[in-house]
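Quick notes on the structure that follows.
Missing here is one protein chain; the remaining ones are kept as they sit in the complex.
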Amino acid sequence: MTTRRSFLTQTIGTSAVVSLGAAVPEFLLQAGVAASQPNDETILVMVQLSGGNDGLNTVAPFTQNAYRKARPTLAVQSSDALKIDSSYGFHPAAQGLSRLLEENRLSIIQGVGYANPNRSHFESMDIWHTCRRKTAVRTDGWLGRYLEANQSGQALDLPAIHLGHEKQPLALSSQSIRVPSVKSLDRFRLKDQSKKLSEAVTRIGGTTSSGDDLLGFVQSSTGSALSASQQIEAASGNYKPGITYPDSGLAQKLKTVAQLIDSGLKTRIYYVTLDGFDTHSRQAPAHAALLRELSGALESFVTDLNEHGHGDRVLTMSFSEFGRRLKENASEGTDHGAAAPVFLAGNRVAPGLIGKHPSLTDLQDGDVKFHTNFRQVYATILDKWLGVESAPILGGKFASVPALQS
Amino acid sequence: MTRHFSAASLLCGLLVTAVAHSNANAQADLNTDERSAFELLPASCLAVAQMPHPDQLLTTLTEHNVWKKVQQQPQYNEAISNPGYMMFLGIRTHIETQIGMKWREAYDTLLGGGITIAFDPETEGVVALVRSADADKLQSTANTLIELGRADARSKGNEPLPEDEYREVTVYGKNDARFAIVGPWIVMSNKDELGKKVLDTLLDGARASIQDSDNFAAARKSISGEPTVWSWVDLGTIRDAGLAKGLEPNRTENPIAELLFGGVLTNLRQTPYVTASLYVTGKSTRLELSAPHDNQWVEEFREYWFGPDGNGTADPPLDTESTILSISTYRKVSEMWLRAGDLFDERMNDELAKADANLTTFFAGKDFGEDVLGSFGPAMQILVNRQDFNDVMPKPALKLPSFALAGHLENAEETQTELRRTFQSMVGFLNIIGAMQGNPQLDQDIDIYRDNKIYTASFVPEPDEKESERARIQFNFSPSLAFAQDWFFIASTKQMAKDLVDATQNAQTTRGAASNTAIRLNANTLSEALDDNRDQLVAQNMIKKGQTREESQHEIGLLLESLTLFKGMSFDMKTTGGELKLELSIQTKN
Partner (left out) sequence: MPQDIGAIDPNWAWSTFKPSTEQPWNRRLAAHLCRRAGFGATSRELNDLVKQSPAEIAHAFVENAKQASQRDPETDSLATAMLATGNSQNLAAWWLHRMLNSPWSGGEAASTSPLLEKLTLFWHGHFATGAEKVDDAEMMFTQNQLLRHHALGNFGAMTQEISRDPAMLIYLDSTTNRKAHPNENYAREVMELFCLGEGNYTEGDIQELARCFSGWEVRRKKFRFNKYQHDTGVKTILGKSGKFGGEEGVNVVLNQKALPRFIARKLIRFFVFDEPAAPEQLVEPLARLLRQSELRIGPVVERILASNLFYSQSTVGRKVRSPVELGIGLLRCLHGSTNLELVARGLEEIGQAVFYPPNVKGWDGGRTWINTSTLLGRSNLIGQLLRHETTRFAGNNLEMLAQQNGVSASDKLVAWLDEQLLAVPFDGTARAGLIDVVETATGNKSQRIAELIHTMSTVPQFHLA
């Protein structure tokens, strides 16, 4: 465990500590102690695939005639598929996913969806976010309700962070907690002359001793903020990712998430999105590019977290608002569908295929049927990963899915 | 106001610097040296810039209309009555007395023979040669100024300018900044080795100089007229030495840059040299970049840029009295789209693949690259016009210019139908979105104008909005699609579509050699279009600077006023007479 003194040396530089001598401000010491406590809380990273990812071409049933017949131009050929077993394989662009599976770090939950599937992007996404249908009041999301249920008295760090330029996902909304949408790491870093500034602030801000509770609160918050800034600055300055992240938007977002996790923030929920999955025409090259981006980013992220010793406490989940129609359309694309696979990535997943691949002959309105309610996946994460009771958050008890190591 | 002040101080600084670099040890026999600066530069120099007549440039500038207008501004008088400027004048007068010349006379005398600067990669040094018009005056002035400078340094406790000797020539300064005066020449360099080479040539006569390089000679020959500043870069040698990493054939990730300048890259990978000439006259300032060009160099994947056999030329712009900006260019965009694999890096290709899927969906299953872009001819234009709102109701509060894309259809009959259908579904789509957002609806109509069809859609005002002078921003637009022979126009307003139909029928002659790309900006119409929105500009300025209305009104007034000094700006890119030429010109009013 880090001592107070060594913490101060790391965060505000030796010179400041020496010059401060014995008069080290109390507010910084408190923050120092807080920051030096081991951080072993589990973290959830959500990767939303917007537009409706084609599950049938992500995990392809390449041996089945029904598949090849329905998709004369788009079907993944058995020679190209990255084999999961003798019957199913990843799209050839999803090499990262395939490697994660080989390392036992990927769980593929098949046939996830919900009853009476809605095929509007907005409506279906809202259902995934809120767990409620249109007829109910939908002002908060499932993660927002989780955050509310788990408010600690005085959380100094943000409970959740949405990273990206798009509108904040409804999943994070709640009555009382405001989750920031962050565009870059700069939100957690002092910009101008940060070292000099934090040294001076430490020297000046700590000297007014006071029994004032409100001032004490601002003082300890300032201590935490300066220490987070220093850690993020140190982390981004000589952050050595365990792997070179691809130069894609999603990979860069996940790299930022990795840096934030490594900087010691107490944030437990991170949310990123990748858009563009609405492939109605000329699907093949576009979908390949998207899967390359997704799988490259996920693989780098998981590898990087392991390099920095966070592999055991971070779980990443990717989902899309729906899958796509089995039969391809006349524009070499696919239309909105229903059930699709959900991926969980991390060290503590139960690796491999979970549940059956949905039948290609028993269809509903041309789409494969779900057999696992998405709320079951949420319940598994809430109960077994985040350690809270899922029923009040999801509005009912849902059986968990054996996708995590027990 | 600070700008005028600093321009003046810059001039004077130049003078002082030039004069300060003087030497009593001039070699008397060199006083009438007739050699050109180029003969003195070592052959290893690969880049040169020369201003042959600095005195003429200053005359042009001080007699320039813009400068005279500036002097009439109250701000100018304010600036020259400020204490800093007064002090500067005092110092200037003091120096004038000491050297016995007025500053302007000194400037003309000392720099009159021209300034030449060269880069030598061998020593990684830069050398500057200044030739004065009068060797004797140079010598005496230099002595005076060096002594003045040394006295000043001593009084401030600084080290006075040190000196040294090389082959009986006094060399002033130290380390990476030294100069010497030999006859009418001032030689300055940041590298001793390079400086010595030049001094050796000066003292001993003939040595291999850049004058002997074929590459340089060819470049000199290509000069047209009398540039105020001329420069040359031996790109061939630099490239062969592996010093031009930026030109190595990497695929780019920037489609816009490729579309605009991809062809320039093709040229720079092969051409032996590049020259830049700056012409400053009372009427215009023109920068011309040129490089030898051979159509054989054009890679197959860049044919979209140069056209078959390198003959791709843009149409003369369809501009009218109200045109603010026109961009006319030759680009076979569909070819670029289809050859993306050769032009762009993997990531960009992934992005384009995603875009292609979306666009193909949008155009009802038509292949975007092949069918949609493929139906357009390579000569394209983008025009921006000022709108006349005099007889229009409602008038929008924010008065935007209209704009249009104009071009030719490859297969007019068939493609017209396609475009019309896409236009109509687009309008329908906008109406649905608009209805959801409470925006006004578009009403579709077909207009026959000079026997040509214009498909148009105009916004329907709410009853209480019909006579409004502060209507919503939408009332700047009446999206239109028009055809005339093989022309097509996609315009933001019906009026603009009509203007373009007119423009095609009023046959135009090509002005000058046909360009690959020609851009014209008309300062007059730009200024009028801005003036239409003066209130808006003032408000924006108040917000952007947080200042009061009076301050902002003043600032915007000045901006619009200063625009009236200019006529316009133009940019041309051509491949003619074995050269690739880029010309940027700014014209001022007389």
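By written order: A and B. Residues from 1 in each chain.
Throughout what follows, contacts are C-beta pairs under 8 Å (C-beta built on N, C-alpha and C of every residue); 3 or more make two chains touch, one makes a residue touch a chain.
For clarity, every value in this text was computed on a predicted model and none was experimentally measured.
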Subject >> Visible chains that the absent chain touches, using the contact criterion stated earlier >> reply: A, B
Subject >> Option touching the unshown chain, where A:A66, A:L197 or A:I243 are the choices >> reply: A:L197
Subject >> Option touching the unshown chain, where A:S107, A:S229 or A:T372 are the choices >> reply: A:S229
Original post:
Which of these touches the unseen chain: B:G157, B:G205, B:P249 or B:G438?
Top reply: B:G438
Original post:
Hey, which chain A residues sit against the chain that's not shown?
Top reply: 27, 154-158, 175-176, 178, 180, 182, 186-193, 197, 200-201, 203-205, 207-208, 211-212, 214-215, 217-219, 221-222, 224-225, 228-229, 265
Subject >> Contact footprint on chain B, counting only the chain that is left out >> reply: 396-398, 437-438, 462, 470, 472-473, 535-536, 538-540, 542-549
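By our rule, only the chains that are shown with their structure count from here on.
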**OP:** Provide the C-alpha centroid distance between chain A and chain B, rounded to the nearest whole angstrom.
**Re:** 47
**OP:** Report the residues of chain B in contact with chain A in the complex, numbered from low to high.
**Re:** 347, 349-351, 353-354, 356-358, 360-361, 365, 367
**OP:** Note which residues of chain A are touching chain B in the complex, please.
**Re:** 247-248, 276, 278-283, 285-286, 288-290, 292-293, 330-331, 333
